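See below for the structure under consideration.
Every protein chain except one is present and positioned as in the full complex.
Now for chain A:
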Amino acid sequence: MARFPSIDDCAVLHLSRLQLDDLNLEHLTDSKRQQIHQLHLTNNRLSFLPPSVCFLFNLEYLDISNNTLTALPDDIMRLTNLKTFVAKNNFLDESSFPKEFERMPVENLNLSGNRFEDIPMQFLKMTTLQSLSLGGNRLKNIPAEIENLTSLEMLYLGGNLISSIPPEVANLTSLRYLVLCDNRIQSIPPQLNKLHSLLSLSLHNNLLTFLPREILSLVHLQELSLRGNPLVVRFIKDMTYDPPSLMELAGRTVKSHNLSFSLSDLPSNLVHYLNLASECPNPKCAGVYFDSCVRHIKFVDFCGKYRLPLMHYLCSPQCSSPCSSNPQSDAESEDENSVPPDRLQRVLLG
């Protein structure tokens, strides 16, 4: 156990790399205690948060990274002014935090390099959170409740075991920086185009073969990392597509002729089916499709990146692909425009 040296800058207390296994601040006067706003306790030998720390009532910033913490005491709730809490490289998991932790007004939470397999429910209720980092943990998925973190501007989930992104992530409309690199993600939900504030998206080292074409509408995006993904380079030219069912053909006819229908005309299941019609993205085609569609990979230059494979659906191979938002890249694309439509292929995705 060590005592701290005399404080010169009263607000910031540096107690890192001191081989501390405990800390006693009891001899501090109340006024000295009140002055401390920042505490650095990184790179010590702490297996628990010293109780003394919880009596620094005005503490706003606490960094206890690189220790051996397995849990946090209920007394941490006494730190009612804590805005930034950093505890990277410890042994914390989803059961380490007090049940009431969601009441803490924390804005920045960095718990990278721990043992989280799930994002704890308490975190998903912390609407004050602006930045959440759980990089380098063991997260298997992102819960839909992530959408509750409406103040979130930065979400770092790189280096986990995540295989899919729930569309609810798209409801984090304040999000500027989304990091999903080094995971096992196979596809990006098209709803991500709702992230209007997104400036940087990190997707490198995943299992992506294409991106949804909706990504083109992220007009503020400055940075997009895609290295280490098995992105399709050429789309293959000899695929057939499954012919549509009779129900699909009938449905298409009803929709394309704008025939009106209601529950008095049709059984409710068919009314429901007709309402599910998706419009063919080709602006020259007024067609709709239900289940039967041809996926077409269009290579688009985006954000300064060379030729992203973007996927969109066409109602049939006869329907030629709609233009990308960048006519220049159309001119550059390899032989795509000269391929006869009847030989357009649907790309098989793993």
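Simple rule for what comes next: a residue touches a chain if its C-beta (ideal position, glycine included) is under 8 Å from a C-beta of that chain, and two chains touch if they have at least 3 such contacts; residues count from 1.
Throughout what follows, contacts and distances are computed from a predicted model.
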| item | value |
| --- | --- |
| Chain not displayed: protein name in its UniProt record ("Diamine acetyltransferase 1", "C2H2-type domain-containing protein", "SERTA domain-containing protein" or "Cysteine dioxygenase") | "Cysteine dioxygenase" |
| Residue of A:Pro50, A:Gly135, A:Gly251 or A:Gly287 touching the missing chain in the full complex | A:Gly135 |
| Identified contact with the non-displayed chain, of A:Asn44, A:Asn67, A:Ser96 or A:Ser202 | A:Ser202 |
| Chain A, residues in touch with the chain not shown (by the definition above) | 65, 88-89, 112-113, 135-136, 154, 156, 158-159, 177, 179, 181-182, 199-200, 202, 204, 222-223, 225-227, 231, 233, 303-307 |
